[in-house]
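A single protein chain has been omitted from the complex, and every remaining protein chain is retained in its original position.
Moving on to chain A:
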C-alpha cells in the first residue's frame, strides 16, 4: 500500500496519520477560536477623543477654572478596594436625585448614567456606594437614573434604556452612559464621558480574563451621546428577555456607518458581580436578523410605557415604570 509522490514511496498509513495530524494542528491554531486583540484609543488621545458638552446650568453659572482631566487619566490606579466599596464618603456632597458636580472647578462633561434594574437589591446598593465614590474622583457632572421595571414580564433592558434616555433628555443631559447594575470599573482613569464615536467601555471584563471575546461585543457599559442615540432611534423595544439588544444597537450604528471605539484595555477593566445565569430569549436571533429593517419604526419613537412613579432618592433618581 505504497503511494508514489515526488519520486519517493510513502506508505498510506504514514500519509493518513500525517494529514490527520496537520489538520488537527491547523484547526487548533485557528485564531478565530480565541479572543482577539482589538484597536483601541491609546492613553495619550483619551482627552481629545472626549466630547465636551454640559447641561445648560453648568455652562451658565460658574466662574471657577475648568477642571483638568489630564491627571485623572494619568494617575489612573486600581480603586476597587474595600475603602471605596463599603460606604460613601462625604455623602453630603451628593445632591438629591443622585446628582453631583465638582465645587472647585468647572466640569467639562455632563453625563446621565442610566441603570436598568429589577429585584437585585444588593447589587444596586453595592453599585451606588462604589460608583458615587468612583465618579467623584473624576470631576465630572453626573446624575444616576435607575429605571426599574415594576411588572413581572421578561426583563426588557433596552426599553428601560429608552425610557431613561427620554427622562435624561428632559433634564438636557448631552451624554448617556448605558450601564449594567452588576458591572463596576476597576481603574480610576475610565472617564465617564462620551467620546466622538460610541464607546464600549467594558471591554476587559474580569470574568472573561480581561480579553474581548469578539469585536462586535457592545454590551455591559456603553457611552453614547444623546444626538447619536436619537439618530439611531434608541434601542429596539422588542427584546423581552435576556440577550440580543446590545447586538441590535450595534447593527443600528453599523447601518448609519457609525463605528464604535474602545479605550486602552488597561483602563477598561471591569468586574462583574455574581448573578444567576439568565435563560436566553429564543426570539433574539430572529429579531437580530431583521435589526436594520426595524430601525426607524421600533425604538424611541414607538416607546409605549406607563410611568408609575418618579422619586428623587438621595443617591439616585428612581423611575418606576410598567412596560
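Things worth noting here:
Keep this in mind: contacts are C-beta pairs under 8 Å (C-beta built on N, C-alpha and C of every residue); 3 or more make two chains touch, one makes a residue touch a chain; residues count from 1.
Following the convention adopted for this analysis, contacts and distances are computed from a predicted model.
Chosen from "Nuclear cap-binding protein subunit 1", "Response regulatory domain-containing protein", "NADPH oxidase 1" or "Palmitoyltransferase", the protein name that UniProt gives for the omitted chain reads "Palmitoyltransferase". The chain omitted from view is touched by exactly one of A:4, A:77 or A:209, namely A:209. Note on the undisplayed chain: of the listed residues A:11, A:153 or A:196, the one touching it is A:11. Residue positions on chain A in contact with the hidden chain: 1, 11, 13-14, 25, 28-29, 31, 33-35, 37, 206-211, 213-214, 269, 274, 277, in rising order.
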